[in-house]
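All protein chains but one are shown in place.
Labels run A and B following the written order; every chain starts at residue 1.
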Amino acid sequence: MENKSIGKQILVYGTLAVMLVFALFPLYWMLNTSFKSQGEIYNLTPTFWPKAFGWEAYDKLISEKGFLGNVKNSLLVSLSVSLFSISISMFAAYAISKLHFKGRNLISRGILYAYLMPRAVLFIPLYMLVSAIGASNSVYGLMLIYPTITIPYATWMLISYFKSIPVEIEEAAMIDGCSRARTLRSIIFPLAAPGLAATFIFSFTLCWSEYLYALVVVTKSADKTITLGLSEMIVGDVFAWGPLMGGSIIASIPVIVMYLFTSKFMVSGMTVGGVK
Amino acid sequence: MRTKYDNKLAYLLMSPVLVYLLAVMVLPFGWALYLSFTNKVVGMPAVFTGLSNYAELVRDSLFWKATWNTILFTAAAVFFKTVFGMVMGLVLNEKIVFRNLFRVLLFLPWTIPTIVSVFTWQWIYSDVGGVLNFLLLKLHVIDRPLGWLATPDLAMFSVILVNVWRGIPFMGIAILAGLQTISKDIYEAAMLDGAGAIKRFIHMTLPSVKEVTIMAAVMTTIWTLNDFEIIWLLTRGGPSNGTQVLSTLSYTIGFLNMSLGKAIAIAIMTMPPLILLINYVTKRSLTSGD
């Protein structure tokens, strides 16, 4: 028994170590590159630690390329779109998961179909829609388009989540004389908080990393998002690897921080159909 | 009690979502669908040509190559993401030190923007100053630098690797969530029964995370199938169309060649298999009758 559990420990930690190296090596490499000089980067033999630590890449990013502005735009779009999507999706998800109505099956399926729509299909129609209402070339255009990604996703996730909340809790509350509105507000939504949080973070991530729509909709440099800011560091056949990797690091920080603070929610929030 | 219908309330609650989806998805989709039946090119008026775009595609060997590549890319990527996601979930479900920290660290690849991970991997794959060749040479796994994006098979492997690297955490966390709902008592009972680890895994662990795994795998399949950035930025569908998938083909035909109608037709042809898949899944999860 003893032996077996030591063997198991080795297996568990060994696997963990391999997975950590695989997951983190590219991130380490990003960080490493961002501190190197351009000359050192173009070296036939890569170095695992910068010979001379330099902040030039970051300096260039912030003072020359206005990268912080990109970060701000991305934050603005991602936050507002995720909040908006969740705030309307949760009602729809509640209705689909808890209420009986005609066409329920059709609608819940329709939402999933909406989710699988390839972007190539909607690309041009959406651009025309956005420019027809005059929101092209600004972050507002993105705010209109991104919910096409987040709403079906959020609704679908939340449906599964609400389903996992036993009907009995709700019924008990209603019998106690609570109105449905009150039940929702003081029982269902609090119970669903981890699910809401997880869905919010995933929605945020989807908006944060979106590239294709942003590329077409936003041209004005003041309104560019991080993904655009990054892709612009490639000019023709010259890659500015230092700033590119530095920008990648900066672009990753907000999301990483968010996950750090909510990692507990993430697991319970994703427990689709399994709340005890 | 359960037969009561709340039609009014239900539609009221759903109205914002429905209105939005109708205006920003359904109508544009209808328009796109129409365009796929026309000879629409950029800057010219569309003329209805019936099924000719689809007929042309079905006869085009490149379309079938891209279809096959899409299936290969998606199947391989989803398979490996599921397997390694399962491993990640199982490891994180053990009593290990700093579990929370490791959980966050392993989750990182999923959190950073796709375009960032693509640039990073492109740099790792690079034949000049690229660290992957350097490490493998040092470890004597290979005896000369490999062009990771230079031959069709290797390029396919490389783009799948990036997709898998990015996608494992999502599967891992979903499966972990499922694992944590398994009650410890049942496990201990099985231990007393003398069930071996493999037996326990097959008969108890697997069934209890089956649902959540399938759900997450479906989500992942949709994401993978529509993946555009990884392949476009790494290989443009090359070499020799070895990594040409439907999304990159559609982009090339629509934006470089400006044949919008045909490009949309390609994208639309990816939908029926997905709809079948979704019907299969929804049948499983939306069984409660109406």
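The rule is simple: contacts are C-beta pairs under 8 Å (C-beta built on N, C-alpha and C of every residue); 3 or more make two chains touch, one makes a residue touch a chain.
Note that contacts and distances are computed from a predicted model.
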| item | value |
| --- | --- |
| Hidden subunit of the complex - UniProt protein name among "Amino acid synthesis family protein", "Quinol:cytochrome c oxidoreductase membrane protein", "Phosphoribosylformylglycinamidine synthase subunit PurL" or "Sugar ABC transporter substrate-binding protein" | "Sugar ABC transporter substrate-binding protein" |
| For the chain not depicted, the shown chains it touches | A, B |
| Contact with the hidden chain (one of A:N105, A:N137 or A:S164) | A:N137 |
| Residue of A:S74, A:S97, A:S203 or A:S231 touching the missing chain in the full complex | A:S231 |
| Absent-chain contact - pick from A:K8, A:K51 or A:R185 | A:R185 |
| Contact footprint on chain B, counting only the chain that is left out | 9, 12-13, 15-16, 19-20, 41-44, 126-129, 144-152, 155, 235-241, 252, 254-258, 260 |
| Positions on chain A where the hidden chain makes contact | 37-39, 42-44, 64, 80, 84, 87-88, 91, 123-124, 127-128, 131-138, 140-141, 143-144, 179-182, 184-185, 212, 215-216, 219-221, 231-232, 234-239 |
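Please note the rule applied: only the chains that are shown with their structure count from here on.
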| item | value |
| --- | --- |
| Distance from chain B to chain A - Cα centre to Cα centre, in angstrom | 15 |
| Residues of chain B defined as touching chain A within the complex | 1-7, 9-11, 13-14, 16-18, 20-21, 24-25, 27-29, 31-32, 35, 84, 87-88, 91, 94, 96, 100, 102-117, 119-121, 123-124, 128-131, 134, 165, 168-169, 173-174, 176-178, 180-181, 197, 211-212, 215, 222, 225-226, 228-229, 247, 250-251, 254, 260, 263-264, 266-268, 270-271, 274-275, 278-279, 282, 285-286, 290 |
| Residue ranges of chain A in contact with chain B within the complex | 8, 12-13, 15-16, 19-20, 22-24, 26-27, 29-30, 33, 41-46, 88-89, 91-92, 94-96, 99-102, 104-105, 107-126, 129, 144-145, 147-148, 151-152, 155, 160, 171, 180, 205, 208-209, 211-212, 226-227, 230-231, 241, 244-245, 248, 251-252, 255-256, 259-260, 263-264, 266-276 |
